[in-house]
Every structure is written in C-alpha cells, then in structure tokens.
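A single protein chain has been omitted; all remaining protein chains appear in their positions.
Right, chain A next:
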Amino acid sequence: MSDATHSAPHKPTSRSLHAVDARTKRRNASESRFKAMGIGAIGIGIAFLVLLLSTIVMNGSSAFQQTFINVPVYLDPAKIDKKGNRDLADLKKATTFTYAPLIQNGLLDVVKKAGIETDLSKAKELKNLISASAASQVRDRVLADPSLIGQTIDFKILASSRVDGYLKGRVKRADIAQDKNISVAQLDLTDALREAGVIHKGFNSAFIFGADASDSRAEQAGIGVSMLGSFYMMLVVLALALPIGVAASIYLEEFAAKNRFTDLIEVNISNLAAVPSIVFGILGLSVFIQFAHLPQSAPLVGGLVLTLMTLPTIIISTRAALKAVPPSIRDAALGVGASKMQSVFHHVLPLAMPGILTGTIIGLAQALGETAPLLLIGMVGYVATNTPDGFVDGFVSPNSAMPAQIYEWAKRADPAFYERAWGGIIILLVFLLSMNIIAIILRRKFERRW
C-alpha cells in the first residue's frame, strides 16, 4: 500500500509499444530460450530416431539378400537306392548324410568344367562352401519324385553362411586365419565361381516366409513361421480382449453405480495397465499350462497371456472414448423413449467406435512387440520350425513369435544370425508401423468432434 506513494516520484516508464523495455526483453528472451530448448529436444529426438533407423536398415538390409549356388547333381542310384527297387520306404533310409557327398561331387564337376585352378582337388574340401540345408533340399526332391534317380538335375542351393558373409563383406580375408569353417583357398574358389556365374546373390524370399534353422545353418533361417505364430496370437488377443474389454468398459461407464467398489475396480484396472509384462508370463505359466494343462509353446497360450496384458489398455481407451460422447446424445435417446441399453448400443457405442478401434490396434501393436511373457511359456528357443498344417493346428502346435525369434537370433554364435536379427526387426517395424497407420486413418476418417 505504501508502495504506491513511494514509487510515485520515479520516472514514468515508457509505454511505447515500439521501444522494448528491459522487462519485456527479459520475458521475450526467456520465451525464445524455451523455444530453442523445445527445438533442441525435438532435434535430439529426431537425431536418435534417424540413428536408430539407419542402424537398423544398415545392419538388416543384407538379410534380404542371400547367396546361392547353381549345381547339377547326379542322383547316383548306387548311393541313394542301394536295393534298386525305388521303394519309398527304402529310399527314406538314405539320410541327408548320403546326399551331401553327391552335391559336393556335383560342385567339383562344375569347378573342373569351368577350368578354375584351385588347390582344392577333393569333393570333401568343398563342403564349407555349401549349406547343410542343400542335402535335405535334394533328398526332399528325390522323395517327392523317385523317377529322378539316375539323372543329373540342376539345383539352386544355398551357399554356406561364411561364403554369404564374404560376398556381403562381413567375412574378411584378414580375419579368417583361425576360422576352421572357411579357408583362403575356399574364398579364392568363391571369387572364381562368382565370376563364372555359378555363385550369385539373389532376393532372399526364404527369410520372409521360411522357418527357423539350427545354429549351424544361419543361411537357411527365416522369420515366416514365427510370423504365423504372432498372427495366431493376435487373433486370440483380438477375439478375447476386444469383446471382454468393450463389454467391461460399457458396463463400468454406462450402467455401474458409482460407489467405492467400482472405484476400487477402476484403480485396479489402471494399476494392471502398469504391471510389467513378465508378471503376466508367470501367471500364464501357472494358470494356463500347469493348472489348465494347455500345451506348452502354443500360440493359444501366448495369445491368452497377451490378452491379459492388453485388456487394461483396451478398457482404459474404450472408457475414454465412451466418456467423449456428449451426454446430450444419451439424453436425447432416453428422451424419445429408448431404453438405457438401446441408447448405449444404438447411439453411444457407434459414436465411440473409432476411439475403441484405435485403442485396440495400439494395444495389439504393443502385444505384437512383447517378448518377456513368452520366455516363460516356452515360445523362445529353437521352436518355429514347422509350418502349422491347418487353421486349428496353428493355435496349438509349438511356435514362436517375431520378437522372440529376433531375441533368439541375437544370442546365437554365428554372426550371420545377427544380421538376420536386424532383418527381423525391419519386418517387425513394418508391421507395427502399418498397424499404427491404420489406427491413425481410422481416427481421421471416423472421428467426430462436438
């Protein structure tokens, strides 16, 4: 109060809008500082994103290329069909170990015919160039068509992961002195065969559609089967979490009385949304596998576990979407004589649908990227090997999931698996990105504002 009288004698401050006084300068300065910090924060975020994406693309893009060898293989009846009766049961007794030398002989013939000079004169010394998967490829072809025995058939087989790594620049000549899986002479031969057009790189569709391979055959591993595993899990999540979540939130939001009990439920749902996913994994192990005796490693169980994890997310977003529908809509419906249920199902729910779907898709995307709970129900390991036969079998036959497969590859010894882990991340990101884009499109297209 006395301030007014004291401050009266000092010079009148400039009130001009053109001349900026010290205080305004300070305020402006702090505002531009804040803006700069904001831009800086966004800049750091973008820089990290670019770094992350470029690392992923740089490390992973090579997984979509693979090295192949064209080899004519003479299907020697003396080796494959010792009894000479072309009987399938007898032919099956010739294992892949019988076929491997035939392929090595075939490759040696190619080397000789092309006139390539090499120190490797025995067929066995070419073993390191050829993937172990080739023998099974040839054997499957013979079992499918025994009449091929005795002929020379052209095969396009996989090169070993070391040869593949050499052509991709991962395996360097300087580093292989201690490596027993490839030698300098074999790399020289690789170069010569490449010039002759026998060894060539091509698009690796088996990586996208194929099954997992064992630790000794990095070149054969694909993410296709675990992709199916993820797909079946998402079906389970969608079929269970969406109806249960929507029903629960409609009841809580529209019908339930507001009292301490519903408050308690509400708090618990929010808490559940924050529970670490590994907890749901332990729950799934003890309830679904040990108590309910559902099969291990099955996408059905994985889907049930992820349903538990996704439910709170869907309930929370559904309730928010229902809340966003203005009360006037409900009042109008009730006013013309609709029952409470009619007002909800005919008017409120359709209007809240875009929000519900967005929440569901984001919940699904979260579940798709989840690895931790799957560790406990047996979906991590050498699991994704058989393509399920039929729709129902897909739910119960052992399978992995995309993030679990990536985790598994990242810890294997052969560096070739590391490249595949990055490639798997690219595919997973494409899925997540497209799900989020669908969510955004749905929201843009159907969202109504009041």
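Here is the rule we go by: a residue touches a chain if its C-beta (ideal position, glycine included) is under 8 Å from a C-beta of that chain, and two chains touch if they have at least 3 such contacts; residues count from 1.
Please note the rule applied: contacts and distances are computed from a predicted model.
Trainee: According to its UniProt record, what is the protein name of the omitted chain, chosen from "Phosphonate ABC transporter substrate-binding protein", "Heme exporter protein D", "Potassium-transporting ATPase KdpC subunit" or "NADH-quinone oxidoreductase subunit K"?
Mentor: "Phosphonate ABC transporter substrate-binding protein"
Trainee: Among A:20, A:247, A:332 or A:440, which one is in touch with the chain left out?
Mentor: A:247
Trainee: Tell me which of A:77, A:146 or A:295 is the one touching the absent chain.
Mentor: Per the contact definition at the top, the residue touching the missing chain is A:295.
Trainee: Which of A:139, A:194, A:319 or A:420 sits in contact with the chain that's absent?
Mentor: The single option touching the absent chain is A:139.
Trainee: Touching the absent chain in the whole complex: find that residue among A:119, A:191 or A:215.
Mentor: A:215
Trainee: Please identify which residue in A:179, A:195 or A:263 touches the non-displayed chain.
Mentor: If we include the chain that is not displayed, A:179 is the one touching it.
Trainee: Just one of A:114, A:185 or A:392 touches the chain that is missing; which is it?
Mentor: Touches the omitted chain: A:392.
Trainee: If you put the missing chain back, which residues of chain A would it touch?
Mentor: Output for chain A: 92, 95-97, 132, 136, 139-140, 171-172, 175-181, 213-217, 236, 239-240, 243-244, 246-247, 289-290, 293-298, 300, 375, 378, 380-383, 385-386, 392-393, 395-398, 410-415.
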